[in-house]
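Structure first, commentary second.
Removed: one protein chain of the complex. Kept in place: all other protein chains.
A, B and C label the chains in the order they appear, each numbered from 1.
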Amino acid sequence: MGKVDMSKYAIRTDLAIEALEVTKVGDDFKTEEETVRGVKITRVDIIGDVIDLINKKKGRYITIEFDDITDTNEKEDVKKVFSDELKGLLSHLKIAKDSSCLLIGLGNDKSTPDALGPAVVDNVIVTKHLFDLGTVSDGFRSVSAISPGVMGQTGIETSEIIFGIVKRIKPDFVLVIDALASSSIARINKTIQMTDTGIHPGSGVGNARKEISRELLGIPVIAIGVPTVVDAVTIVSDTINFMHKKMAYNKNNMNNPINRLVNPNTCDYTKDNSDLSLEDKSNLMGIVGTLSEDERRQLIYEVLSPVGYNLMVTPKEVDFVIEKLSDIISGGINNALHKEVTDM
Amino acid sequence: MGKVDMSKYAIRTDLAIEALEVTKVGDDFKTEEETVRGVKITRVDIIGDVIDLINKKKGRYITIEFDDITDTNEKEDVKKVFSDELKGLLSHLKIAKDSSCLLIGLGNDKSTPDALGPAVVDNVIVTKHLFDLGTVSDGFRSVSAISPGVMGQTGIETSEIIFGIVKRIKPDFVLVIDALASSSIARINKTIQMTDTGIHPGSGVGNARKEISRELLGIPVIAIGVPTVVDAVTIVSDTINFMHKKMAYNKNNMNNPINRLVNPNTCDYTKDNSDLSLEDKSNLMGIVGTLSEDERRQLIYEVLSPVGYNLMVTPKEVDFVIEKLSDIISGGINNALHKEVTDM
Amino acid sequence: MGKVDMSKYAIRTDLAIEALEVTKVGDDFKTEEETVRGVKITRVDIIGDVIDLINKKKGRYITIEFDDITDTNEKEDVKKVFSDELKGLLSHLKIAKDSSCLLIGLGNDKSTPDALGPAVVDNVIVTKHLFDLGTVSDGFRSVSAISPGVMGQTGIETSEIIFGIVKRIKPDFVLVIDALASSSIARINKTIQMTDTGIHPGSGVGNARKEISRELLGIPVIAIGVPTVVDAVTIVSDTINFMHKKMAYNKNNMNNPINRLVNPNTCDYTKDNSDLSLEDKSNLMGIVGTLSEDERRQLIYEVLSPVGYNLMVTPKEVDFVIEKLSDIISGGINNALHKEVTDM
Partner (left out) sequence: MGKVDMSKYAIRTDLAIEALEVTKVGDDFKTEEETVRGVKITRVDIIGDVIDLINKKKGRYITIEFDDITDTNEKEDVKKVFSDELKGLLSHLKIAKDSSCLLIGLGNDKSTPDALGPAVVDNVIVTKHLFDLGTVSDGFRSVSAISPGVMGQTGIETSEIIFGIVKRIKPDFVLVIDALASSSIARINKTIQMTDTGIHPGSGVGNARKEISRELLGIPVIAIGVPTVVDAVTIVSDTINFMHKKMAYNKNNMNNPINRLVNPNTCDYTKDNSDLSLEDKSNLMGIVGTLSEDERRQLIYEVLSPVGYNLMVTPKEVDFVIEKLSDIISGGINNALHKEVTDM
């Protein structure tokens, strides 16, 4: 049969945490989990050379997971946690308090689900021009910011624009913000990932673009991303998983007569780790039920893609979500970069 | 067991054409199909009292289906067809060439997938104030227009605002434009529906609102809608259907050795009407495969909804699509309402 | 010669405070001035029938004057003062704490200098729909809000739309927000006026429209306005006044040798009330210098208007100013209308 190119239907994820979920954690990884103010933080250090395995480079990946940022209190908690983790990453990378920073907002400001980067840039405090004039008070560092647009708007590889600017203005490090694709409907608009490994080829909402990383630019590059879109393959595949989980949950819990009093529809079966037997899966979902995750995604991809239905979609509240996410990220960045900014 | 309320997981559709697809057409319906400039037109007259059956009132439903309005030529063709069908509907309703019209753009201009109505209102030619001043040339009719916003913005039932304005300015008929929910991933952003039955309760992208119809307002109400969002239940259910269709297609065509030379992945199996046997369905998808459409939707709904994953989503290109759709509809309305407007 | 229609070149002002400046205050007026948090408040009660004299109806006019709302502290001070004055006016009008309010944002959201009303409506807390559902906690009143657009967008007299909605939803009182024309370059974007006399014909940035007032609607109407535009006649006439004032200031102060040490260019001559003699005015500005304010405006109008140069203009920072003004007014309204809203 020959070798199959799995890249098309393989899990399309920019999140290390998602990649790790389908992989055995071994010596190649160091993982740390913590919950602060109700916000779940996962810090992963990839130490070994596993890029062929999970398409993730060596480096630190921090993931922040939350539920509902339309709640004002939770939004402020997420902002605080995000800011603290960013400070931690700066310190991990030994970036000094007066190192100058160039912020880059990737994405298309005319396309709402892809406008997170430009929206963050609109709300950060820039100071480089004031440093050039010598009029900045203590407690600030030199920060510049740009939204270079996407290749469909500029005709230029975005990495080329950034390379040109970095060579000219010589910042000490770069912070890139972008909207990402998710491989799970559970994470859309509910996760922020930070990494020191840059932004990788083929990622993101739009088209592939060249890597923006320390290797290219010669200075530390921190990438901050939020998954804002998901494809139909993922929605269907996730749902089939959820069907299995729910049936397992019901089976395990409904034998106990007490539990039958509880409405199973209101129980969060996703927190339960039990799984169905292969026989149960086969009964419930036939051949499709017995496929591995990758095989199932491949099958769904082959059904939807040729007829143009593997839509890349975003929740309909996208305008409001992007506004809140950009407030969290810009406020957190201002606080992390400038000692003087305490009111986020 | 008692009677089950099917309304939650029943096909959530505003399109008569979709409702009809799952129903036997009989004496209660008159259906006419035509393809003009590559655009498929379906005109349905519901004559019988079938509202309990398919949740559609008596009246005319015209559906225009197209493929790709990013193609400039196809966009102009769709605009022409839409305008002609609107003229036909005005004439069917015996609305005179000088009858005054109030255009209403429903939806939230701050939420891109719900902004179609306001975007159309921004681009239509209004003339009522000029008629009031007596300064209009021949070939125009009196047209006024308003975007009343949604209840979350105004705190007021939208139908109340419209009722108040209609009572005061007394137009001869009303034209309502809104973004809708679709029950098929195939129709999102690819269908325009026109009907003389008004906008019905529970429809649309947002929350339920009271009916805007001839019964309420006492004058003809034409509703123009485009499905711009779809829920996860529909995406999963449609995909399972497509799996069956594709397997049926492959089975029927791949026995012929000649066909094996054709790459089955590039064939449009959705145009094929053959279906799998129940046994094949059971093999492929187990119990889930053998459920009826309604049962399957109910099952998926019960899996996704309690854990908050029955997302209502829109394709990520939503900004560009809304712009093109509003251009088609406003241009078509200008042409249909004003004899003098020939350049759409 | 016959009677001259002065209306064209007469001071085009919506601000009572400006009208009063050119008029002798007598028994017809009661005026009160106060400075709170550095913000100047003027409360004028027009008791007599002076509408022919200064084109202002009987009622209360409150004017709030400030310098620089790009300063965050001053912005918060202005918001607090505005909110307190609005509470005072509600109490003066004996409007109860649970009276329901309809907010109306006049103006065109697509035209930045005219977008203040719609911007305020976008940011107020609406609750009427929650009251209708019975789900509101204590400390809130029923508030609804609408931006009806301008006649050029809707084809409908704005007062007709409002009349229709008010008749239908029956609020206890109405709050109207609009951008105004100023008769002084000193007040642009630096004044908020509140009045219980409604919005008057011929006012505002746009075209004349029918009055929105207690007389029309049968319920109290509070109008809140900010002058955001000014015409060239006013800019030129004000500058000639400033020339006279500055010459008078210099003459009075520069005789004293001590004062010559002070740079006259940095002194604020506008706060000085001394005026030039007629002879000095004639020397400085010839015939033009000796004209009365009205005559001078008439002359400038006759020079600029026939050749199309009596531009109506707005400061180039208009986008940022409208954003800050709408934040002040919406925050102040939320605080004044809902006891529970303490964080503006």
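Convention: contacts are C-beta pairs under 8 Å (C-beta built on N, C-alpha and C of every residue); 3 or more make two chains touch, one makes a residue touch a chain.
From a predicted model like this one, the values you see are computed outputs, not experimental measurements.
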{"item": "Touching partners, among the displayed chains, of the absent chain", "value": "A, C"}
{"item": "Which residue of A:Thr63, A:Ser83, A:Ser111 or A:Ser147 touches the chain not shown here", "value": "A:Ser147"}
{"item": "Interface with the unshown chain - residue positions in subunit A", "value": "110, 121-122, 126-130, 132, 142-149, 151-157, 160-161, 163-169"}
{"item": "Residues from subunit C at the interface with the omitted partner, ascending", "value": "110-114, 185-186, 188, 205, 229-230, 232, 235-236, 238-239, 242-243, 246, 265-270, 281-289, 299-300, 302-307, 309, 311-320"}
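The rule we apply is simple: only the chains that are shown with their structure count from here on.
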{"item": "Joint neighbours of subunit C and subunit B, given as chain labels", "value": "none"}
{"item": "Centre distance in Å when subunit B and subunit C are each reduced to the mean of their C-alpha atoms", "value": "46"}
{"item": "Centre-to-centre distance between subunit C and subunit A (centres being mean Cα positions), rounded to whole Å", "value": "48"}
{"item": "Residue numbers of subunit A (touch at least two other chains)", "value": "none"}
